[in-house]
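A single protein chain has been omitted; all remaining protein chains appear in their positions.
And then chain A:
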Amino acid sequence: MKLAADRLLGFMLIGLAAFVAVQAINLEIPFSYEPVGPRAFPLGLAILLAGLSLVLVLRPGEDGHWPTGPLALKLVLVLALLLTYAILFIRLGFVPTSLLVVAALARLFGASWAKAWITGIALAVGSYLLFTSGLGIGLPTGTWLGAII
């Protein structure tokens, strides 16, 4: 049996279905007058999911194109950047974090260093003004600022 992407997915989904089923069965249900409790629906879905996934395992489709080499590395870098954005969003504040992340993202998407920095400054400052003064949305200014002052 060839290991196709769809087959792998099918097995994973069957695993998910089993997990859902076990979780649903283990729910502790207080007494209720309803004939159908909170168990039945997820259980039914798990059975349906398992059945459909079995079809996927038996009859997988084409694999599609997955990023390899430099492109895969870039993909990981973009993800890491987004994660960094999330981690620093509150601590460092909106403007500095956005500036750094935007510049790095722009660079990853093919901008020159100069263009990347200009994009970073313009987008970070521009969107901060738009959101806070224009739309009245509060954005984090960063915890470090308070520490200095």
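Basically, contacts are C-beta pairs under 8 Å (C-beta built on N, C-alpha and C of every residue); 3 or more make two chains touch, one makes a residue touch a chain; residues count from 1.
Here, contacts and distances are computed from a predicted model.
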Choices "Tripartite tricarboxylate transporter permease", "CobW/HypB/UreG nucleotide-binding domain-containing protein", "Lactate utilization protein" or "Aminomethyltransferase" - which one is the UniProt name of the chain not shown: "Tripartite tricarboxylate transporter permease"
Touch criterion as defined above, residue of A:A18, A:L79 or A:L129 at the omitted chain: A:L79
Residues of chain A (touch criterion as defined above) contacting the omitted chain: 5-6, 9, 13, 20, 23-24, 27-30, 32-38, 41-42, 45, 48-49, 52-53, 55-56, 59, 61-62, 64, 66-67, 71, 74-75, 78-79, 82-83, 85-87, 89-90, 94, 98, 101-102, 105-111, 115-116, 119-120, 123-124, 127, 131, 135-140
